[in-house]
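Omission of a single protein chain aside, the complex is shown with its protein chains in their original locations.
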Amino acid sequence: MNILNLFVIIPLAMLLALWASRNLRQIRAVMVTGSSLLLALSAYLTIDFIIQRSGGNTAAMLYCDSWSWYAPLNICYSIGVDGISVAMLLLSSVIVFTGTFASWRLKPLTKEFFLWYTLLATGVYGFFISTDLFAMFMFYETALIPMYLLIGVWGSGRKEYSAMKLTLMLMGGSAFLLMGILGIYFGSGATTMNINEIAALGNIAREVQYIFFPLTFIGFGVLGALFPFHTWSPDGHACAPTAVSMLHAGVLMKLGGYGCFRIAMYLLPQAAHDLAWIFIILTTVSVVYGALSAISQTDLKYINAYSSVSHCGLVLFALLMTTRTACTGAILQMLSHGLMTALFFAIIGMIYGRTHTRDVRQMRGLMKIMPFLAVGYVIAGLANLGLPGFSGFVAEMTIFVGAFEVNDLFHRTVTIIACTSIVITAVYILRVVGRILYGEPTNEEHKQLSDATWDERFTVICLVICVAAIGIAPMWVSNLIEGGVANIISNIQP
Amino acid sequence: MEFTILILALPLLSFLVLALAGKQMPHKVAGAAGTASLAVVALLSYTAAALYFGAGRGADGTFATLVPCNISWLPLGALSIDMGIMLDPISVMMLIVISTVSLMVHIYSLGYMKGEKGFQRYYAFLSLFTFSMLGLVVATNIFQMYIFWELVGVSSYLLIGFYYTKPAAIAASKKAFIVTRFADLFFLIGILIYGYYTQTFTFTPTETALAGAATLLPLALGLMFVGGAGKSAMFPLHIWLPDAMEGPTPVSALIHAATMVVAGVYLVARMFPLFIAFAPEVLHIVAYVGAFTALYAAVVACVQTDIKRVLAFSTISQIAFMMVALGVCTSADPHTGGLGYMASMFHLFTHAMFKGLLFLGAGAIIHAVHSNEKIHMGGLRRYMPITHITFLIACLAIAGIPPFSGFFSKDEILVACYHFSRPMGLFMSFVAALTAFYMFRLYYLIFWGKSYYEEQLALYNAGKCSKAPHKPHEAPATMTAPLIILAVISCVAGFIPFGQFVSSDGTAYSIHINKAVATTSVALALIAIFIATIMYKGGYSRLTRGINRNLRGLMSAAYNRFYIDDIWLFITKDIIFNCISRPIAWFDKKIIDGSLDKLASGTQRLASLIRPVQSGNVQSYSVWFLSGAIILILILIYFA
Partner (left out) sequence: MIIPAQYFLILSAVLFFIGVFGFFTRRNLVSLLISTELMLNAVDINFAVFNAYCHPQLLEGYVFALFGIGIAAAETAVAIAIIINVYRNIHSIHIKKLRELKH
């Protein structure tokens, strides 16, 4: 049996087991077992993938398999992974694993929460292993829908509004996407839904590509927080419960970037080359605009959500540069942003769980009250602003060096504009750190609060280790990714 | 020379141990661990230096550049970021400087920081800083340098903000980081250009790559200099350094006087061969920026009242001297135009020692009187003899009085300036005299004049003051020992034949004192000291008060640092924050988000418009049905 199937089977089994479980202990047991299994599986897959690659296996995708699902429309359940998907699977597993611990004490309706949570994870895993357009789309939707309930039921603040907004915007994106997918399918002669086969055919007419590339790119771009379709992100993140924010910013937003790269750019290469400049402008705006709006926010989660807009903008920005280095950087940035933001949202959730406010003006001197969380926040902040030794630096530098490889004035200018985000990032991160962590505690109620519990510490430490691991030894990740990137990029050259 | 890897590994290890397990350690253990690892590092550095320079010159008359280890850390397309250790004369010299000053600061801090909360954290950060700074100087390529450059920035941030409950410290740490980050942006862009056009991140691109990159190299180097100017506090990016004095004083000595702030100078020196070959005009811009900064900082230093701020501005001024020295070079030949390079490095070396000493002395004084303000000092020479003597030595050194070390290095700089052009030489001589003036103003106000303690004591004894003043006392041995060691170094360092080790093209160069320049500068310095003596020896004399009264406008402008900080504050707060960021946030909320909300509410309104039709009233449905049927029938009849 193909081990990739396990990525869908394990979550499905978890769903069944959760459904059958009777008490909190059993629920936790199921979640921990399941997510650890997934983590172990991804780790095994990563190692095995690297071994196979170094053993000289140069196929574009490994572990390929396909089962016909609905023959009249050529829909198959076909799976396969390249370096990019392996990295994304690893990321998802880490976030799902740590997210479980971040929602260790979640109440009420714990069982239902984890049911939806696992269903979301199923969609995410399915999306990353699929190589069939339809199957990908289906898993994509599977990942989106639970978000509505997770935010609407377990969220805080204006949760119904945010949940609705998020779902509607992402569904709007899906509508574009569906058009795009159908366009690709029929444009390529309606013979196959398999991505690799369509790419190999490469027979979509340029004019057709011009229509469907923007549709597909925007469809995925909505999820990747592309300006001006990003506004679901601040509200959605702010209202979502901790683990959902983590999973959403950490993994779900990566679906957008991944889809843009794997479907929009890979399958519509000529349009991707010719129309890139429009989206480069939009993403450059995203990068700077997100960072600048983050400066004047007062809600911790909003700050982070806008920072996500900026960082995810950088992902799409780099992808559109279509140089090998820049795209490798984009994937690295996806990984790094996933881990860092998950860390950030985890800590913000933990702080919020104690102070019951996320308003930076109402918190002060948390370093004295909850040193562990405060140090965690500082580390997350430093990672976010691109300190060497953490993943953010590696990703950003790869992107900038890669973007600089495109030698014309337009690309140079936007690259330099995008570079300024590293300064702006420092401003909003340090502003918050200085404001809420340092100083003397002023709020009497806050002085009674406790520091992190063991499960929270575990979450934070796991994520910090991952962020630092990529930051200190980036080579293995970038090697892992590069093969997959090269394959897609070689398709794009005009 | 593979053992040099330990020079980096040990501080890193000590950082990790102290950061992770420091909380469980008693203060003494943590301090001892940090200091011990640094002592080993210092020993290794000296050994490395001895071996390196002991190996002698190669056939071409230069010391060979050694790369004991170099690994590819991150391949980036055609380029690659490497991590390694490179030993050449200036990096070895920097190893000595950093490990010496760092060791002194580690020892000194055992006394200075005794009993402070967060003692272990302090040592952890010191180790982190030392690691980063050492990594910076031994970098084998510009990108590794940038990486460690960022790391020193963050350790500086952490150390400035060490007293994290103090608002001023928080603001200062933030400012320091952001200002240097802003400059680093230019550095990064410079690196990107450099890397793209020379096809390498190493310091020695191939000839063909260089030829192809010649047109854009000046731009790349200029941008790198902006990065260096940020870190080295050149005008107008100097604003963070005086505020950075909010950190613990030993930190100021280590980071903001001796090592990190000279990173910019080191960067320019590192790129010097390219500067001189491809961008001499940029080098001259460096000189002019440096010269202006030197004067500006010296003038401001003359009127500050916080002793650490005086030292901070003096640091800016002295670093500017080094920049000027590099900038006035016209060729790589040490005999014709490259004297400034050697002089700059020499001054970097001596300055690190005497400025470190000054800061540590200031720390001892602050430790004794619990204040940074000059008003609370005065007459301290009787209470703190060791500090007094060592401080005086440092003052003489920085003022450029022979035979102290500052004289030799500054003299070389002035000679280089006179080589470049006479106005530059005269200008720098004047700034040098100003240096002597403000340093001795500081010295007299601290150690001479009326004793604040005695005045307060008299008041207390007369019953006019309720609290007994704190009696100043000499610092403990852990603090005085480093002072003495550094004072000794400051006395003798001038006699090191520096040109034998470091010179612009690597060949040996013997320093000779230019008698004319030396006599004028010494004479000017002596006159300046004399004026300072008259004005400040007995506290503020009548003459001083008179001068102050007549130059009130200038004095207050200088005291407020010529309002440069306010201009920056205006730009950042009023323009960027209020005029850009706020409107963008508003735009996002109202326009982008608003239009989406409008879309949603529009849909809803449309729905409510259609809704009455679905009344649930069968009668109205049947009316619709019937009329629809009739219309259809009519259409069928007439059109079909």
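Structure notes:
Labels A and B are assigned to the chains in the order they are written; within every chain, residues are numbered from 1.
Everything that follows uses one rule, which is that a residue touches a chain if its C-beta (ideal position, glycine included) is under 8 Å from a C-beta of that chain, and two chains touch if they have at least 3 such contacts.
From a predicted model like this one, the values you see are computed outputs, not experimental measurements.
Note that the undisplayed chain, when the full complex is considered, contacts B.
Among the residues B:G115, B:G463, B:G553 or B:G616, only B:G616 touches the chain that is left out of the figure.
Mapped onto subunit B, contacts with the missing chain fall at residues 616-617, 619, 622-623, 626.
Going forward, only the chains that are shown with their structure count from here on.
The centroid of the Cα atoms in subunit A and the matching centroid in subunit B are 37 Å apart. Interface of subunit B with subunit A (complex): residues 72-79, 81, 143, 147-148, 150-151, 154, 157, 161, 164-165, 167, 170-171, 173-174, 177-178, 181-182, 184-185, 188-189, 192-193, 195-196, 576-577, 580-582, 584-585, 588, 592-593, 596, 600.
On the subunit A side of its complex with subunit B, the touching residues are 165, 168-169, 228, 231, 235, 289, 292-293, 295-297, 323-325, 365, 367-368, 382, 385-389, 393-394, 397-398, 400-402, 404-405, 407, 415-416, 419-420, 422-423, 426-427, 430-431, 434, 437-440, 474-475, 478.
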